[in-house]
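Yeah, one chain of the complex is gone here, protein chain that is, but the others are all in their spots.
Up next is subunit A:
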Amino acid sequence: MADKTMTAEEVVSRLASGMTLGIGGWGSRRKPMALVRALLRSGIGDLTVVAYGGPDVGMLAAAGRIRRLVTAFVTLDSVPLEPHYRAARERGGFELTEVDEGMFQCGLRAAAQRLPFLPVRAGIGSDVMRVNPDLRTVTSPYADGETLVAMPALRLDAALVHVHRADRLGNGQCLGPDPYFDDLFCEAADAAYVSCERIVDTAELTKAAVPQSLLLKRLAVTGVVEAPNGAHFTSCAPEYGRDEEFQRRYATTPWPEFAARFLGADEAAYRTAVEVWRTERQR
């Protein structure tokens, strides 16, 4: 069976400008930040990003890599409004497809099921219909005759997600309380890249955790990257919480300055830069 382990750089080498990229997690929670950082170090841009947005979106927007964003919100959770996303949006830095959270989920489901759309009640009557003139409605063919939104499939060229454990084959395990929509992102994508806190033997996965924690099936996973602390500075409960102090630093530093200091040459350089910053703060 194929060993799917690779580095973050190898993942990025398989991505290309112009792609539609789904990013898992939710707000500032369990975002595949190591993969996003690798993406930021590359020259890849012109992306359609599909995400329940957090700093992944903020950073990519600030760096000018997004052509179109598909989302229901962008937030840093403890910092309600994502400053870099806001700035980019207010200067008209990219196109936006703004849909409701439930519509977004339907779009991922439709893609995972190879359907052109799924019907959903959400959106009807709201300005989501006005700002998305391509959205169509569908009439129930049954006696109720209800008019529903035909939420189009959010098919992805690639998905990036971060989980707690994975084996080399691509079976991914979520040990946190909320899987978010990471399995759907993987199933909606032509290629799914999973970073994880630790790669373990397959047998190890169910030694200390219930089988229900096996969120990602290897048939939906293309590559596995071992990335300890790979969600930093977002949360990866229960292994670590959000790095609130560092997130505040991110939120209050002009993007070019933040990128110059913290993106570095690779993930090791990022970790070193964060350590140096922390030491400075503690002095």
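One rule holds in what follows: a residue touches a chain if its C-beta (ideal position, glycine included) is under 8 Å from a C-beta of that chain, and two chains touch if they have at least 3 such contacts; residues count from 1.
Assume contacts and distances are computed from a predicted model.
Student: Leaving aside the chains you can see, what is the UniProt protein name of the one that's missing? Options: "Carbohydrate ABC transporter permease", "Chitooligosaccharide deacetylase", "Protein-methionine-sulfoxide reductase catalytic subunit MsrP" or "3-oxoadipate CoA-transferase subunit B".
Tutor: Answer from the UniProt record of the missing subunit chain: "3-oxoadipate CoA-transferase subunit B".
Student: Which of A:Arg67, A:Arg89, A:Arg168 or A:Arg261 sits in contact with the chain that's absent?
Tutor: Spelled out, the listed residue whose C-beta touches the missing chain is A:Arg89.
Student: Return the single residue from A:Asp144, A:Asp201, A:Glu257 or A:Glu280 that touches the missing chain.
Tutor: From the options A:Asp144, A:Asp201, A:Glu257 or A:Glu280, the contact with the absent chain belongs to A:Asp144.
Student: Which of A:Gly123, A:Pro152, A:Gly170 or A:Gly230 touches the chain that is not shown?
Tutor: Going through A:Gly123, A:Pro152, A:Gly170 or A:Gly230 one by one, A:Gly123 is the residue touching the chain not shown.
Student: With the missing chain put back, which residues of subunit A would touch it? List them for me.
Tutor: Listed in rising order, the touching residues are 26, 53, 71-75, 80-81, 85-86, 89-90, 92, 98-103, 105, 120-128, 130-131, 140, 144-148, 177-181, 184, 237.
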